[in-house]
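Removed from the display is one protein chain of the complex; every other protein chain stays in position.
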Amino acid sequence: MKGKIKIVTIGGGSSYTPELIEGFIKRKDQLPIGEIWLVDIEEGREKLEIVGNLAKRMVKAAGLDWEVHLTLDRREALKDADFVSTQFRVGLLDARIKDERIPLSHGVIGQETNGAGGMFKAFRTVPVILEIVEDMKELCPDAWLVNFTNPSGMVTEAVMRYGKWNKVVGLCNVPIMCRKIAAGALKEKEEDLFFRFGGLNHFHWHRVWNREGVEKTGEVLESVYTKPDGLKNAMQGLKSSGVQNIPNIAFLPDQIRDLGIIPCMYHRYYYITDDMLKEELEAFAKGETRAELVKKTEAELFELYKDPDLNIKPVQLEKRGGAFYSDAACELIASIYNDKKTTMVVSTRNNGAISDLPDDVVVEVSSIITAGGPVPISWGGFDSSTRGLLQLMKDMELTTIKAAVTGDYGTALQAFTLNPLVPSGKIAGTILDELLVAHKKHLPQFQEKIAQLEAESR
Amino acid sequence: MKGKIKIVTIGGGSSYTPELIEGFIKRKDQLPIGEIWLVDIEEGREKLEIVGNLAKRMVKAAGLDWEVHLTLDRREALKDADFVSTQFRVGLLDARIKDERIPLSHGVIGQETNGAGGMFKAFRTVPVILEIVEDMKELCPDAWLVNFTNPSGMVTEAVMRYGKWNKVVGLCNVPIMCRKIAAGALKEKEEDLFFRFGGLNHFHWHRVWNREGVEKTGEVLESVYTKPDGLKNAMQGLKSSGVQNIPNIAFLPDQIRDLGIIPCMYHRYYYITDDMLKEELEAFAKGETRAELVKKTEAELFELYKDPDLNIKPVQLEKRGGAFYSDAACELIASIYNDKKTTMVVSTRNNGAISDLPDDVVVEVSSIITAGGPVPISWGGFDSSTRGLLQLMKDMELTTIKAAVTGDYGTALQAFTLNPLVPSGKIAGTILDELLVAHKKHLPQFQEKIAQLEAESR
Amino acid sequence: MKGKIKIVTIGGGSSYTPELIEGFIKRKDQLPIGEIWLVDIEEGREKLEIVGNLAKRMVKAAGLDWEVHLTLDRREALKDADFVSTQFRVGLLDARIKDERIPLSHGVIGQETNGAGGMFKAFRTVPVILEIVEDMKELCPDAWLVNFTNPSGMVTEAVMRYGKWNKVVGLCNVPIMCRKIAAGALKEKEEDLFFRFGGLNHFHWHRVWNREGVEKTGEVLESVYTKPDGLKNAMQGLKSSGVQNIPNIAFLPDQIRDLGIIPCMYHRYYYITDDMLKEELEAFAKGETRAELVKKTEAELFELYKDPDLNIKPVQLEKRGGAFYSDAACELIASIYNDKKTTMVVSTRNNGAISDLPDDVVVEVSSIITAGGPVPISWGGFDSSTRGLLQLMKDMELTTIKAAVTGDYGTALQAFTLNPLVPSGKIAGTILDELLVAHKKHLPQFQEKIAQLEAESR
Partner (left out) sequence: MKGKIKIVTIGGGSSYTPELIEGFIKRKDQLPIGEIWLVDIEEGREKLEIVGNLAKRMVKAAGLDWEVHLTLDRREALKDADFVSTQFRVGLLDARIKDERIPLSHGVIGQETNGAGGMFKAFRTVPVILEIVEDMKELCPDAWLVNFTNPSGMVTEAVMRYGKWNKVVGLCNVPIMCRKIAAGALKEKEEDLFFRFGGLNHFHWHRVWNREGVEKTGEVLESVYTKPDGLKNAMQGLKSSGVQNIPNIAFLPDQIRDLGIIPCMYHRYYYITDDMLKEELEAFAKGETRAELVKKTEAELFELYKDPDLNIKPVQLEKRGGAFYSDAACELIASIYNDKKTTMVVSTRNNGAISDLPDDVVVEVSSIITAGGPVPISWGGFDSSTRGLLQLMKDMELTTIKAAVTGDYGTALQAFTLNPLVPSGKIAGTILDELLVAHKKHLPQFQEKIAQLEAESR
């Protein structure tokens, strides 16, 4: 990696792009960027123009000579890339609305990452990411793929397992938020704490120690997760309002204490399913599911982005919910490029880091980021309060990815059956079928089954 | 084990006892029985008298000189026993009614083995079985403990893990029914088929081969589990009406085909939860939950048993639902006593038989029954459609048993959270609390929490 | 498998063939044999004729109408075979003499199964067995391969791992001898004992229980392996003189007691290496290595076999050292054919039977022989006195097989380095090089290296 760096962002028309550009600008001394290519598809052309022009203004305002290219030609962009980041959304936000509303219409959580909705996001995304990997093998075989398209863990697993591409890292902002919350709860600076994260994307736990080597995990658990205002208090002073995707409903204190390790926000879906469902059903009734809100926020953001005088990331973006996501991508790229050995939490090959899972699956764990990629820090084993649930979720992921690759309907139904967020039985089949038909356009691998479903319903 | 055998049955007043006695009589040439001791508690005195006298008549009618003792003094009975079988039910059928109805009153499956109800059965049973084990260490240290008190797998695990007693075997009639169904479906004699079972009690899968070594698993799956009348057809010609506890609702054919191995009847709770719940709620509304029906059946059985002219097992017992259970116990005892090397499916220490689970947990697997106890046949590993779910269930069991032993409320709530049949969140807490209070009398280990719950509710 | 059975024996000119034929004759009621094909190569033509004609006389004398074919055309023989047994020796006994004498000429044990000699036997045999497997895929895709060519475990592993052929079973007579010795020591009938064997070919341990379920392992250890005449006493009354290959030198009693499980005869090479080496060096000096003795015995046997009046297996064959080997093959074939569910000790896929080794490696364990092949009985884990040594030996085997397949010299040297019977360092290289050159004719995969070695030595 000599000379100027070429960075390609697939899904460049995303509302997050300004954060990404800001992240690169902040690291201008670490990253000798030559070109940034923002790639999108025909349907995203308008958004790409708007956000791409903002990106250009931001770069210019920062006094940098980086070339910012906007293109619909992915292959042209990928040619000789050094880093490829992926933040695309197959089917755009309308697809997410279906992912969330169709399950909810049957009284079932949709959840765009690990619920039925997230599984469909995987079904739509996996074939596309595998195409991108094939292009990369040909056009930029030495590049790193930095994925933050959700479900980030499953997408990363698909790239390694079926794409046979190892230079990939999956990213997420949830661990970043977890760190900030713990620091807030302990009234410590984040950099004064040592964290160990272990689990899967949106399904990990962590432990924390202070500068004296004293484990503070129990203290965080107690103050944040067993008190009504615990989380709010811990987040005071945080500029960002956190992971907007997830309502801050209280966990069950006794269960959390028994756990002994700190869950992530997304564990609410598994640990307090009933309350989460209630909340989601209310949002559903009001037409205010997360996807619908985000769509509205995005429209507002793009209005802002159009302002030809705007040349910095607008503060409103932080409400969007994915705060820190793009910044994490920039930090990861800078860490790889500079062999910084930063410790970050990423989706990567397990390699024994979690001894309850096979070596060759993707996990989300604290890792040292070297020029050769992430090297996980050992977590060790979980106890029986956690181990089996983690193992189930990993197998749910593997089954989902298998279905995404093969287009096998039975495997898809199996994945639904395994997912604790989807009730088993006829209802699983019904939701699966409706989602298949609804997403018909983006599920070529399932076309035969979809045609059959349509024929039956006529 | 020289001379005459002394067999002790704890819970001797059970309605199953005539099947047990019949099983011994059938094996009179294999088992030189001297004494049979039927033990029960004060609340079961009347039933013990009735069924005990029937037992005596049966033995006499068979022309045997076995002594049949009826007693409420467990320790007297255990003295120098060779085999101890356990079929007791702490709290009798009224406790089971609560186990089933309290969850259902909240719209949740009760399920007396692995659901919330089964977990409470474990909470009540584990302390008692551990007392029995302590007595056995003192009074009959060479005896075998043959458990068929449900949840049979968890009870066996508790005996090994916390009782540190290895001469224990857990039994269940579900594998026996599975074999008969497969034979029926294949129109083969049961003895002409080779089976391998792997999993946990009420949560196992099996594969089957014919005399030519051809695997017939797929054929059984297809004919029994993907066709509306598949099960009914397979069971034609069976005298017994099968596992009465579970309604014969159809599985989802596509999911079952993807599975590739044959589930047990109890998998319906996990694979078609919605239909099972619907069925149970209807029964609940009519006051006809399984426990209530069984209570009625039992009353009728005991009326029959009173008949001083009855000296054989009445055919009506087969409707009770546990057909083959007691016979399996007799066969197990005969196999151990005679070192028969029969292959039976039992709950025993894993020892690598299922490579996805630790060596030291209890699993339910095909085993060779020797005089030294069961030796499992290797199952190998499961694939991702099954592995994680099995691992979760094992950890749910371990967490339940831990709660049963420690009386820790958080651990109990964790176990509820892990169980796929119990929705997570407040509702789990509510059901847990109601069950704790309802079973107060039989949960000494939870007395402190129960007192607190009662105080709060005042 | 309908109609008459066709059995093919590769290496049909072996001196063991009469035992094999006798074994089939003994089981004539279990095996409706149509044809037996004895296959050999040009170099073995004369022996094939001699022993083949004896086989014909034996069949005729038994009043059977089986066709016995003698052929050098392996492919003709394999066509539509039901069972293929392999007992060939690439390079004949002269190769074995080199396997043994070349290491001994450097003061190192040769040992034709697991020592340097055995590794070369693997180097010569693996390419041939993989060719046979390719032929079988084409000519008899439903046949079972019953291997008793040494090193039996490695050959079986190669067939599964590189040949991708699962219908293979590896056989050995050592477990049979172990059973007889234990029975002799306990003065019990063999069929009254229950054995569990676990480990690798020529590297397994066993435990034993009596009819009362009492473990007798310690008693066997004590009486056979810690007393000077222990083994001799245990073998009194045995017709066969045991595993002739191995001198009956005493183990170290203290080490054996610490072991707690019963080693096999071949463990002498690892547990009392110095005494074994001393013995072998004496034999070497006298020109009486095992191979040389066997060659002499074989010549005598073939003289006997020529006798046109001989129509039974001559008793002298039992001295040959492989007693029970061929009979075990017949029993295995009969068990598969008739789905007998006999318990035999065979080399087969681990599948968790030994939890210290991966599921997918070949181990030698007690297994139930069904029509679908062997199903291992769980052994569980070993303790630290045994586990690591077993794991090393398995990896030595895997490395040896890898070298046999790839012809990579470094891998071959690595395998030598791993083998505890070969001293590491220059001496390993020297022995390896001499053996390569000596076996040049039978090591096509190493031709390039051999040519280089020859060039260097000029």
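First chain written, first letter: the chains are A, B and C, and each begins at residue 1.
Rule of thumb we're sticking to: a residue touches a chain if its C-beta (ideal position, glycine included) is under 8 Å from a C-beta of that chain, and two chains touch if they have at least 3 such contacts.
Model, not experiment: these values are computed from the prediction.
K.L.:
Going by the touch rule at the top, give the shown chains the omitted chain contacts.
P.N.:
Taking every chain of the complex into account, the missing one touches A, C.
K.L.:
Could you tell me which of C:Ala95, C:Ile261, C:Met276 or C:Ala334 touches the chain that is not displayed?
P.N.:
Only one of C:Ala95, C:Ile261, C:Met276 or C:Ala334 touches the chain omitted from view, namely C:Met276.
K.L.:
Which of A:Gly3, A:Gly63, A:Gly213 or A:Pro308 sits in contact with the chain that's absent?
P.N.:
The single option touching the absent chain is A:Gly213.
K.L.:
On chain C, what residues meet the omitted chain?
P.N.:
Missing-chain contacts on chain C: residues 252, 254-255, 257-259, 270-276, 384-389, 391-396, 398-399, 402, 408-411, 413-414, 417-418, 420, 423-429.
K.L.:
Extract the touching residues of chain A with respect to the undisplayed chain.
P.N.:
Chain A touches the chain not shown through residues 1, 194, 196, 209-215, 336, 339, 341, 343, 350-355, 359, 368, 370-373, 375-381.
Convention: only the chains that are shown with their structure count from here on.
K.L.:
Chains in contact with chain B and with chain C: which ones?
P.N.:
In this structure, no chain contacts chain C and also chain B.
K.L.:
Could you state the distance in Å from the CA-based centre of chain A to that of chain C?
P.N.:
Here chain A and chain C have centroids separated by 56 Å.
K.L.:
Hey, what residues on chain B touch two or more of the other chains?
P.N.:
none
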